[in-house]
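The structure under discussion is supplied below as C-alpha cells; questions concerning it will follow.
A single protein chain has been removed from this complex, and every other one stays in its place.
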Amino acid sequence: MPVRTYLEAITDALREEMNRDERIFIMGEDVCAYGGSYAVTGRLCDEFGSERVRDTPIAEGGIAGVATGAAMGGMRPVCEIMTINFALLAMDAIINHAAKVHYMFGGKVKAPVIFRTAGGAGAQLGATHAQNFEVYFAHVPGLKVLTPAFPADAKGLMKMSLRQDDPILFIESTGLYRTRGEVPEGDFTTPIGSARVARPGKDITLISYSRMVLVAMQAAEQLAKMGVEAEVVDLRSLRPWDAETIIESIKKTNRGVIIEEDWQSYGVGAEIAATVMREAFDYLDGPIERVGLAEVPLPYARDLEQAAMPKPQDVINKLREMRVIR
Amino acid sequence: MPVRTYLEAITDALREEMNRDERIFIMGEDVCAYGGSYAVTGRLCDEFGSERVRDTPIAEGGIAGVATGAAMGGMRPVCEIMTINFALLAMDAIINHAAKVHYMFGGKVKAPVIFRTAGGAGAQLGATHAQNFEVYFAHVPGLKVLTPAFPADAKGLMKMSLRQDDPILFIESTGLYRTRGEVPEGDFTTPIGSARVARPGKDITLISYSRMVLVAMQAAEQLAKMGVEAEVVDLRSLRPWDAETIIESIKKTNRGVIIEEDWQSYGVGAEIAATVMREAFDYLDGPIERVGLAEVPLPYARDLEQAAMPKPQDVINKLREMRVIR
Amino acid sequence: MAAATEIHTLSKAKLRDMLRQMMLIREFEDKTAEWYARGRIAGFVHLYNGQEANAVGIAAALEPGDVLMSHYRDHGHAIAKGADVKAAMAELFGKSTGLVHGKGGSMHFFDYDNGYWGGYAIVAGQIPLAVGVSFAFQQRKEGHVVAVIMGDAATANGYFHESLNIAKLWNCPCIFIVENNQYGMGTAVKTHSAVQDISAKAAAYDIPAVRVDGMDVMAVYEAMKQAVEYSRSGQGPTFVETVTYRYRGHSMADPVRYREKEEEEQWRHRDPIALFRQRLIEEGVISERTARKMEDDVRREIEEAVRFAEASAAPPLSALYQDVYVDQPEMPNAAILTKDGWTK
Partner (left out) sequence: MAAATEIHTLSKAKLRDMLRQMMLIREFEDKTAEWYARGRIAGFVHLYNGQEANAVGIAAALEPGDVLMSHYRDHGHAIAKGADVKAAMAELFGKSTGLVHGKGGSMHFFDYDNGYWGGYAIVAGQIPLAVGVSFAFQQRKEGHVVAVIMGDAATANGYFHESLNIAKLWNCPCIFIVENNQYGMGTAVKTHSAVQDISAKAAAYDIPAVRVDGMDVMAVYEAMKQAVEYSRSGQGPTFVETVTYRYRGHSMADPVRYREKEEEEQWRHRDPIALFRQRLIEEGVISERTARKMEDDVRREIEEAVRFAEASAAPPLSALYQDVYVDQPEMPNAAILTKDGWTK
C-alpha cells in the first residue's frame, strides 16, 4: 500500500471527492492564497482555483453560518476553521444552527456541511492556541464528530463525510499532519461510529483517539518489553462512538486506561469511562483510569508545557499505580 | 427564616453587594429598561439607575469581552447573558479570554467577572432556547462554575462570587426562579466547591444540581413511600466540585444515580460517574447510573418535550431497572 | 426616506391580494394571542401586529424560487411568502399537521416549497445562513435571490458585520432587510446603536441601501423591487431598512415598561392596513364592500385554521427521535447509549 502523510491523505480525499461532486467546495481563512495554515488545501487551491477553494475574512462565526446556509442551499461546503481554538467563535453557528435545522424544521431541510479543524498541543503556542474542544461537539445531538489518528482513517472518514448528509466536525491534529501511514489505493470509505483495534493485546486496554492513539501505541511498545500486552483501541469517531469494541476488549483484559490530550475533568474520557464501567462493570478488576492534560491553561515555556502533556511515560506510571506493572 | 423566591434571593444578593462595593455593576441585554428578561435585575435598575444597571446591545461576544476588560480595569462586572443558549456566542470571550488572562499573563492581572446566565428546558421554547451548556464551562481550568438549586444557595453563592477574584459562571435555571425557600437573614456566603446533602438517606444516593435537585427530591419522596430512603446530594458547584461528599454517601448507600437536565453523552454526569466509580469502586454494588435528557434537539410540542425531559418517574424507573425497587 | 410610490405599477388583483394578506396576518396574530391566553399555544410568541406592510411588501417583490428567511417574529413572513395558515396555526398548537410537524413552534416556521426558509430564534443567526443560501444559488446559477429579514437590534451583532462583508466580497444575491420597529425587546435604537439611521451601517460594506416607510406597503414593495432587481442582476447584495412599529409587547411575556402609551397611539394612527385599505378604496381598486367582505373572509379563514389546528393530532411520541440525523448513524453501541436515546 502507498504511504502517505496524514496531511496528504486529507488533501487526497478532498481532491477525489471534489472531482466526483462539483457541489463540494472549500472555504476558510487562508485556505488558498496563503496555501492553508497547515498546508492541507494549498495544492487544491492551485488545482481548483480560488472560486472553489475560497479565502474568507477572519470571521469564524460568520463563515460557519455561511457554510451552513450554503449546505441548506444545495452545496457541500467544507469549511475550515483554522484551529479548534477559534471554533469557540463558531459554537453558535455550529450548535444552534447547523446541528438544529434538520430536526427543528421537521426534517424539511438538511445541512450537509463539514467543519474541518485541528486541535493539539505541544508546539509552545500558549494558552489560547493549544486546546482540544472536541468534547463540546461530541455532546450535541445532530452533529457527528470524527477524530482520525491515522492517514488511512483520515482519508476514509473524509470521503465518507462527503457522502452523507449530516453536519460533521472533522477534527484533525496539528501534531499528526506530518505522520505517515499506509493508505489503501482506490476508492474507499471508513464507517462513521466504529472504533478500531489499532494493536491487539490481552492484558490491558488502552483507549484513545486522534494523536493520543500514537502515545498509546508507544506506551504499548514499552509495555511489551515489560511483558505486558496492551490492546490499543482507536475510537476514530466520538459521536456516534463505539462502546462495543471497547467493552469487548475490556471483557478480555479486565482493565482499561483512557489517554486524552484534553483536560480530564468533563472531558471525552469521562463519558467513555462512565459508559464502559457501567456496561462492563462485572468484568472490571478495577476502575477505568484516565490520563489527561494538566488542568491548567497551557503555558508557553517548553518544560512546563511538556510537563502538562500526557506522554507514554504517564501511561506507564498509571499502570504502575494500578499495579498492572510493578 | 424568611422565605424568598430563587429570583428574589439573587436580586437581594446583588443589591447587598452593590451597596457594599461600588465597583460592582450589572450589564446585559434588557437588564434595565425592560426589567430583565427574567426580572432579576429590573428592581435594581429602578434603585441604582441605568448607569449601574446597563442595557447593552445584543452582542454576547462583545459584552462578555467588555465585561472581562472592565474587570481587568478594576471594576466588578456582573454580566448577564440572557440565557445559556446565547452563551455559545460568548464562548471565546469567556474561555479564551476571561479564563486565561490571569495565568497567561503570569498572574500580573486578574479578571473578577461574574457571568450570570440561565439554563433550563420545559417551557416549549424549542431546540435553540432550552439547552444546558454548563458542562462546557465546567471543563475549563481558570473558571469556576456555580449551579445553585435553592434560594439560600443562590444568595450565598452570589455573595461569595462577588468577594473573590476569579471569573465565574453563575448558572441559574429558568425553572427555578419562582421556587421558594428559606434564606438566612443577615450577611452570609456559601462556600464555592462544596456539595450539600439536601436530604439524608441510606439506601441510594441521588446526585444532581440546579433544577434537577428538585426532581431528585420529588423522586426521593415517592421512594420514601415505597420504603426506600434516598439520600439527595446537591452539587451546587461544578468547578470545583465536591466528590468527597458524594463518595461518603456512596460508602453508605453503595448505589448512585445522577439526574441531569442535559444530554447525558459527554455531560456533567459522565464526569461525576467516572470519578465516583473510580474512587468508590470497592463500595459500589453496581455502576453509577445516569438519568438525562433525550438525545435530541428539544422539540416544541408539549408531549414531545415532556417525554424528552427527566422526571421523578424516570428516576423511579431507573431504580427499578437497577433492582433497588421492584 | 424614499417617497411612497404609485400603486398602478401593480395589477388590481395583486393589490387586492396584498391587502388581503395584511388582513390575514393581522387576524392570524390576534387569534394567536387569544389561543395563547387560553393556554393552547405556548413557548415564546412574538406577534407582528403593526408590521404587516413589511412582510407583504417584501414577499410581493420576490419571485417563485426566491427564498425568504427571518427571525422568531415570523408568522407574517411565512404567511406572506405563501405558507398555509392552517399548517401555520397547527404548528402553534404543536400538531403533527403543523408546518414543521410541531417540532418548531412559533419561532421556527419553515416552508420549503413556498420559499420561506425559516424563522430562527438566535438573534442575527439567520444572517450568515441567508448569505450562504444566496451563495449556493449564485454557484448553482439558479437566478434566485435570498431576502433576509432582521430586527433593528440585530444589526449590533457581530453576525451582521461578518455576513454583510462576506456577501459583498462574494457578490451574493442577498437582500438584507431591517424591520426597524424602534426597539429590540425593551432596548430603544438609541441604546443599542451608535447610529440612529440603521441603513447607514450598510456603507461600511459598500452595499447600496435605502430607508423607507415600513407602514406603507407600497413603499416597502418598491424599495424591495429595486433591491431584488439589482441583486438578481448579479451586482451583489442590497440593503433595505423599513421604519415601522410593533403594536404589542416584544413577546407575550413583555410587561412593556419601556415606552409610553402616547408613542404607541401615534404609530397606530398610521396603521399600515387601514392606510392601504383606504388608499385602495380611494384609488378605486376596491370598494368599501369588497374590503368588508375581505375582512369577513379572512376571519373565516383563520377560524377554519384554528379548527384545523385543534382537530389535528399531536405528533406521535416516536417523532421525538425522528430527524435528528438525515443519515441515522449506525451505532454499534446503540443499545447502550440510548435506553432513552437516539435509536428509539
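Brief remarks on what is shown
As written, the chain order gives the labels A, B and C, with residue 1 at the start of each chain.
One rule holds in what follows: a residue touches a chain if its C-beta (ideal position, glycine included) is under 8 Å from a C-beta of that chain, and two chains touch if they have at least 3 such contacts.
Quick caveat: nothing in here was measured; it's all calculated off a predicted structure.
Shown chains touched by the hidden one, complex as a whole: A, B, C.
Contact with the chain that does not appear here is found for just one residue of B:15, B:43, B:110 or B:199, B:110. Only one residue in the set A:6, A:48 or A:86 touches the chain that does not appear here, and it is A:86. Of the listed positions B:28, B:142, B:156 or B:201, the one in contact with the omitted chain in the full complex is B:142.
Summary of contacts with the chain left out: across B:37, B:96 or B:205, the touching residue is B:96.
Seen across the whole complex, the unshown chain contacts chain A at 29-30, 33-35, 37, 42, 55-59, 61-62, 85-86, 89, 123-129, 264-265, 292, 294-297, 299-304, 307-308, 314. Along chain C, the points of touch with the absent chain fall at residues 156-162, 164-165, 168-169, 191-195, 200-201, 203-207.
In the full complex, chain B contacts the hidden chain through residues 25, 54, 56-57, 59, 61-75, 77, 92-93, 96-97, 101-110, 112, 141-142, 144, 164-166, 191-195, 240-245, 247, 275, 279.
Please note the rule applied: only the chains that are shown with their structure count from here on.
Compared with chain B, the chain whose C-alpha mean position is the greatest distance off is C. Centroids built from CA atoms put chain C at 35 Å from chain B. Once the centre of each chain is set as its mean CA position, chain A and chain B turn out to be 30 Å apart. The geometric centre of chain A is 39 Å away from that of chain C, both derived from CA atoms. With touch defined as above, residues shared between interfaces to two or more other chains in chain B number as follows: 61, 85-86, 89, 126-128, 265, 295-297, 299.
Shared interface positions of chain C, i.e. residues touching 2 or more other chains, are given as 102-104, 108, 120, 122, 158, 324, 337, 342.
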